[in-house]
Structure formats: structure tokens, C-alpha cells
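Submitted below is the structure of interest, expressed as C-alpha cells.
Only one protein chain is missing from this complex, and each of the others stays in its spot.
When the chains are written out, they are named A and B in that same order, and each has its own residue count from 1.
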Amino acid sequence: MDGLMSEIVAKYNYWIYVILMMIGFYAMLAKRNLVKKLFGLNIFQTAIILMFVSAGVKHGAKIPILDKHEVLEHGVNVAQVVNPLPHVLMLTAIVVSVSVTGVALAILQRIYRRYGTLEEDEILEKIKE
Amino acid sequence: MKKLAFVAVLLTGALLLYGTKDFPAWGDPMAPAAQHLSPTYIEKGVEQTHVPNIVTAVLGDYRGYDTMFETVVIYCAGIVVIGALRGWREDE
Partner (left out) sequence: MTDDQDQLQTKAGTSGPIVEMAVRIMTPFIQLFGLYVIAHGHYSPGGGFQGGVILGSAYILLGIAFNQQIAMRYFSERVNNMLASGGALIYVGTGVVCALLGGLFLDYSALDRILHLGPIEWRSMGIFIVEVGVGLTVMSIMTSLFWDLGSGGELEKGL
């Protein structure tokens, strides 16, 4: 129990983001309206982005925007600068998330025009006819 | 259906939380993610590109190929939305 508590204190950011991921996952599985499923996907993606960005933090470090003249004269201490790679990769992930949401909303509009409803079970019944 | 979803979510959450046992502690400067390539970008980034913002330097110069395909992805998303929603007559 003591080991579990010290683990939670050391890594509580991962636990929070896993809980957020599971909230999004539950929305994707259990809700019947298609728009709610789409927003579950969006919550899931946001939680993953935040988890990656929080994995690159260092204690007492500053953001990766340096002072040009000081770095060209003195050099830089790597442990004082936050890891920039997760930030870069997550910019791409944010853009992918926006694109997927846009395309999914367009497809939902066409489903609504075709079947007249956005509830999953009613659509399945109308398909079977 | 909702109970089954709840059980599946709890199982997945428990597996993920068990997997965080191997992760490094939050804020560790000696984490493996900060060891091999990222010190090179921080140390050599400003003197090789004269750009003080390391994130922009990595995004535009060292990983410029990924950003190019990123632009193509969002352009394709725009085209798909135009193609899916415009101009179709309501058949049947």
C-alpha cells in the first residue's frame, strides 16, 4: 500500500490522463447518439495529447525559447530546458484531430439527410429494411 | 450494453494504469525520452539555424517533411468536406 501511494504521488499526471481517456472511451462505446460518440473520440485524442506533453516536463526547467545572444556566447544547460520533441509531435496531432472532426461532421450530415435520425439503433433498423 | 461497456472501460483502465508502473517519474531530467536526440536539438538548434524558438526550428527545419504532409492532410480534409457535401441531388 505504501509503494502504491508513493507511485501515485510520483506519477499522478499519468493517472489523471488515463482517467480522462477512459471517460472518452466510455462515451464512444456506450452512448447511442452519433454526435456524442464523435465527441468521445475528441476527448480521447485530447487526453493523449496532454499526456505526451506532460511526459516531457523537467523539474525547474524553462520553456524551449532561448535567448539567441546568450546561447551563442555561453551555451545552454540541457537540464534547464523542457524537452521540445513532444510539443512538436503534438502540434501535428492537434491538426489531425481537427481534420478528423471536420470530416466526421460532414459524414454525419449526410447520414442525417439520408435516414432522418442520428440515433444508432434507429439507423440500424432502417438499414435492415 | 452500457454495463458491458462499463466493464470493458474498467478493464482497459486497469491495464493502462498497470502499464504506468514502468514509466519514469514525472519531471525526471534523466528520462529516456530526453536522452538521445533531444539534447542535440537543444544544444545545436540555435547555432545551426539562428532561430531562438526551438519548437519552430524543429517543426520547420529538422522535421520539415512531417510538417509538409501535415499541410497536405488538412488540405485533403477540406477537399473531402467539399466533395461530400456539395451539389448532390437527393436521390431516392
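We adopt the following convention: contacts are C-beta pairs under 8 Å (C-beta built on N, C-alpha and C of every residue); 3 or more make two chains touch, one makes a residue touch a chain.
Only a predicted model underlies this, so the values are computations on that prediction, with no experimental measurement involved.
S.K.: Using the document's contact rule, name the residues of chain A that touch the chain not shown here.
M.R.: Residue positions of chain A that touch the missing chain: 63, 65, 91, 94-95, 102, 105-106, 109, 113.
S.K.: Which chain B residues would touch the chain omitted from the figure, given the whole complex?
M.R.: Contacting residues on chain B, toward the hidden partner: 48-53, 55-57, 59-61, 64-65, 67-68, 70-72, 74-75, 77-78, 81-82, 85-88.
The definition used in the following text is that only the chains that are shown with their structure count from here on.
S.K.: Which integer distance in Å separates the CA centroid of chain A from that of chain B?
M.R.: Comparing mean C-alpha positions, chain B is 9 Å from chain A.
S.K.: Which positions of chain B touch chain A when the two form their complex?
M.R.: Against chain A, chain B makes touches at 1-2, 5-6, 8-10, 12-13, 16-17, 20-21, 23, 25-29, 31, 33-34, 37-39, 41-43, 46-47, 50, 52-55, 58-59, 63, 66-67, 70, 73-74, 76-78, 80-81, 84-85, 90.
S.K.: Which of the residues in chain A end up touching chain B in this complex?
M.R.: The contact residues of chain A facing chain B are 7, 10-15, 18-19, 21-22, 25-26, 29-30, 54-59, 61, 64-68, 71-72, 75-76, 78-79, 81, 83-88, 91-92, 95-96, 98-100, 102-103, 106-107, 109-110, 113.
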